[in-house]
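Before I ask anything, here is the structure I am working with.
Complex shown without one protein chain; remaining protein chains in place.
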Amino acid sequence: MSGSSFGKLFQITTWGESHGKGVGVVVDGCPPGIEMNESVIQEMLDRRRPGGSITSTSRKESDTAKILSGVFENQTTGTPMMIMVENRDAKSSAYNSIADIYRPGHGDFSYQAKYGIRDWRGGGRSSARETVGRVAAGAVANAVLKKENIEVIAHTIALGSIKAKTFDQQAIHKNMFLCADKQAAKLMKEEVARVKAEGDSLGGIVEIRAKNIPPGLGEPVFDKLDADLAKALMSIGAVKGVEIGSGFSAATLRGSENNDPISPDGFLSNNAGGILAGISNGDEIIVRVAVKPIPSISIEQETIDKGNNPTQIKIQGRHDISAIPRINVVCEAMVNLVLVDHLMRQRAIQ
Amino acid sequence: MSGSSFGKLFQITTWGESHGKGVGVVVDGCPPGIEMNESVIQEMLDRRRPGGSITSTSRKESDTAKILSGVFENQTTGTPMMIMVENRDAKSSAYNSIADIYRPGHGDFSYQAKYGIRDWRGGGRSSARETVGRVAAGAVANAVLKKENIEVIAHTIALGSIKAKTFDQQAIHKNMFLCADKQAAKLMKEEVARVKAEGDSLGGIVEIRAKNIPPGLGEPVFDKLDADLAKALMSIGAVKGVEIGSGFSAATLRGSENNDPISPDGFLSNNAGGILAGISNGDEIIVRVAVKPIPSISIEQETIDKGNNPTQIKIQGRHDISAIPRINVVCEAMVNLVLVDHLMRQRAIQ
Amino acid sequence: MSGSSFGKLFQITTWGESHGKGVGVVVDGCPPGIEMNESVIQEMLDRRRPGGSITSTSRKESDTAKILSGVFENQTTGTPMMIMVENRDAKSSAYNSIADIYRPGHGDFSYQAKYGIRDWRGGGRSSARETVGRVAAGAVANAVLKKENIEVIAHTIALGSIKAKTFDQQAIHKNMFLCADKQAAKLMKEEVARVKAEGDSLGGIVEIRAKNIPPGLGEPVFDKLDADLAKALMSIGAVKGVEIGSGFSAATLRGSENNDPISPDGFLSNNAGGILAGISNGDEIIVRVAVKPIPSISIEQETIDKGNNPTQIKIQGRHDISAIPRINVVCEAMVNLVLVDHLMRQRAIQ
Partner (left out) sequence: MSGSSFGKLFQITTWGESHGKGVGVVVDGCPPGIEMNESVIQEMLDRRRPGGSITSTSRKESDTAKILSGVFENQTTGTPMMIMVENRDAKSSAYNSIADIYRPGHGDFSYQAKYGIRDWRGGGRSSARETVGRVAAGAVANAVLKKENIEVIAHTIALGSIKAKTFDQQAIHKNMFLCADKQAAKLMKEEVARVKAEGDSLGGIVEIRAKNIPPGLGEPVFDKLDADLAKALMSIGAVKGVEIGSGFSAATLRGSENNDPISPDGFLSNNAGGILAGISNGDEIIVRVAVKPIPSISIEQETIDKGNNPTQIKIQGRHDISAIPRINVVCEAMVNLVLVDHLMRQRAIQ
């Protein structure tokens, strides 16, 4: 399986560059008979659209999803679904000045090193716009999981120096940061304003929770559920870290503190994050990802050009201040994709 | 590819349970003409052997590697190598008492939920003993990478509450904790003694560094180098978190702080951990993993039996206090495996 | 990897139904720096277009290929190429009458059994129109192979009862049957006229030859070159048999007849069809496929409807008399795809 495909049974293959003709995904292996139409996809895509948040670029993308195959009379047929979004509002000329310059923190240098050629317009394939395909596919996965009552939700637990201190699920979709702590959300707004004024950018931490997971998902010893979640989430451009349950804090806990005691009614704590020995234990799955600050900043930076000459760069134009909150729905999508794939793998051995 | 296989071109498949007849690995796809014999494997295996450290079980395993195929006249032939270690010192009877009880923090419950049957002797397939196959395969990967001058080294940066504060590579193999800070190593020894007396166990953090990596390794957008490293490392039993470069601390940095400026002589910092947009940038690769405390403790814990009746358990017998330092060579092995696979993938497109 | 994907390193994923919005393919893993534009694809697609031969349907399809990603400044970039053709001249209403009837020799019954739902319009996913994606991808593979001087050519060696008796490569593209024996081609024309008048259809045999193959391609013991060729070709709808070199006639030869003696200048015969022990030996690769007669005939046939009631069917409308010669370019495409994938796999171990 090549690098643009993900999933073993529920397999997606994304394609497209930021400023090419479009972006999209082929979803192959989806079970037949799932209710499906373009609005199912669109609803999810709208959540990653820029311009929906003060952290985001003002680039206007209609991002209208079209399903070109695999659906008949509003049902999936079990054959591959091609879902695409045309690129419309792409101003490539804005990128002319950086055609020969490697932007710090971006993939310009490494793409050039790998392929000897790169589509520099808007970051080409390394653009966050590639996640359109992931989110569209995630919407299909979500439709399958809904039949099992499985629910996946991402929320922001840190943005720059601001940390969420409480968890109120109802609050998440009531603030632009998708934060479950509405007080923290207010502080985040101030933080963003400060950083924007400075021409700088912010990182943060997103937590993803998945409920109603049947025990038994995950395939030891390499396709463990946590291993596949780690890969899925780390494959998102801005993510630099992934942890499950107690995660990095487990390093400082004793066994007697980190072990989750078991009672006839279930686990009495959830340091495991819902996964034991790589297999879901029926408890809520809890994963967190570290999101690095957007590398495109208008502050001057040292860099080089293709000829290895030193130069400086200030990145102008429309750029997000933080990948959060647009990345949140991408995280949900990736978790949905891992879960549906493992659900199907588990069905296969039963 | 099923769950016990890893790697796309350099593919390994591990097999074996803790108290079965043996454990091992098939390495398929290794380039031909690599110098190979059993001592290459043995040297690596000896580093994961229990009894070599005060944190480890006193179980004596000779762990003698046998290569049964794929090597001819001390060279790899390009055909699959089967490497195995027989199980000898396995006292299954010590586990009789827990045949019907789910140990907290272990995979007993989740394995039973998945398969409806489990080999409870010593944890069966979920035992750390499975990593024998990983380490043996990692030794083969390492032999391939050596020809490219690539070097992978793991060191302990935290054990329980003790953190390494300096980095002296020479120190790593001079203390039993594989810590690059010899002062910290002394404190770790005291920490372990304390915890052992309490019948408890410890977690920690291991950092893996890989040098002389050619730029260009990694396959966007899903088989990114960092994504595959995250999966590889998270698939190790005790690992609950993985981060690359600045990792979780990137969440609190500004773009202007986290971006690595570029000069004609290379990157001026390495927050990226050697990977940009999922592709190696030629800089040192830096990854850290969170290791949870060993779940087997002699302190009494609440749990249930197979009939869902509440019970208590104290785990007696030979158990490590921490997966560190035995896990370090396993981490090295997994990183070696990812690197060799991506090296070969990159060759394929050239 | 799901069922609509093929290839390990040079991976294609086709999508689309006969009467949906379009058909296409994602080509992932193509080496960068290959000269590419839509005319490279179009030239190949034009060879499978209906209406180009007296054996073919009069359905007019412009089949205009669009490349939506993966190409920049007329070169492949190493990122996935999405190539699509819109469906325009699809008269679905012509199929209304068979929405609930299983056509003999078609996949109507088996698709329904598998998925519980099927897009019956024009055969849906099981239509030969799916091969548009294969041919487009084959054109890309062909562009890579050309750099190695590798050439793949398919020719018709039998159509119904008419067999080619001579081989003149120059003749192949000078007759509508792509037959290397121009005398046989004339007889084929008469055979087709006879069968068409009867409302019946014809099968035949296509031979594919590949020249300038470097020795060493093929991955024992399952991904042998002949095994992958067999799969690739048998996956084409109308193909019911595949043979390599002496093929089925090897069954009646003695070892002394079938073995190819070797001289310092190469093999003295080619019963092996260019493949020994699953690995190319440097000789010409020779494969033949059995093509069944088109199942859509206007002669009345016994069948059942979805309710398992007996009924009769005469298939009217535009249908080919034989899959030959349109299938020939599809065979070439599949062989090109296998060869490029194995070329890349071999590079990876060197």
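Labels A, B and C are assigned to the chains in the order they are written; within every chain, residues are numbered from 1.
The criterion applied here is as follows: a contact is a pair of C-beta atoms (placed from the backbone, for glycine too) under 8 Å apart; a residue touches a chain by one contact, two chains touch by 3 or more.
Just so you know, these numbers come straight off a predicted model, no measurement behind them.
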item	value
Contact with the hidden chain (one of C:39, C:96 or C:110)	C:110
Missing-partner contacts on chain B, residue numbers	1-5, 7-11, 13-17, 20-24, 26, 28-29, 32-33, 66, 68-70, 72-73, 75, 77-82, 84, 114-119, 124-125
Residues of chain A (touch criterion as defined above) contacting the omitted chain	8-9, 29, 31-32, 78-79, 220, 344-345, 347-350
Contact set of chain C toward the excluded chain (per top definition)	1-6, 8, 14, 102, 104-107, 109-111, 113-115, 125-126, 130, 158, 160-161, 195, 198, 200-205, 215-224, 226-235, 237, 240-264, 268, 271-273, 275-282, 290-297, 299, 301-304, 308-310, 346, 349
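As a convention for this text, only the chains that are shown with their structure count from here on.
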item	value
Central subunit by CA centre of mass proxy	A
Chain separated most widely from chain C, comparing mean CA positions	B
Between chain C and chain A, distance of the C-alpha-averaged centres to the nearest whole Å	38
Centroid spacing, where centroids are CA-atom means, of chain B and chain C in whole angstrom	46
Contacts with 2+ other chains: residues of chain A	1-5, 8, 14, 114-115, 125
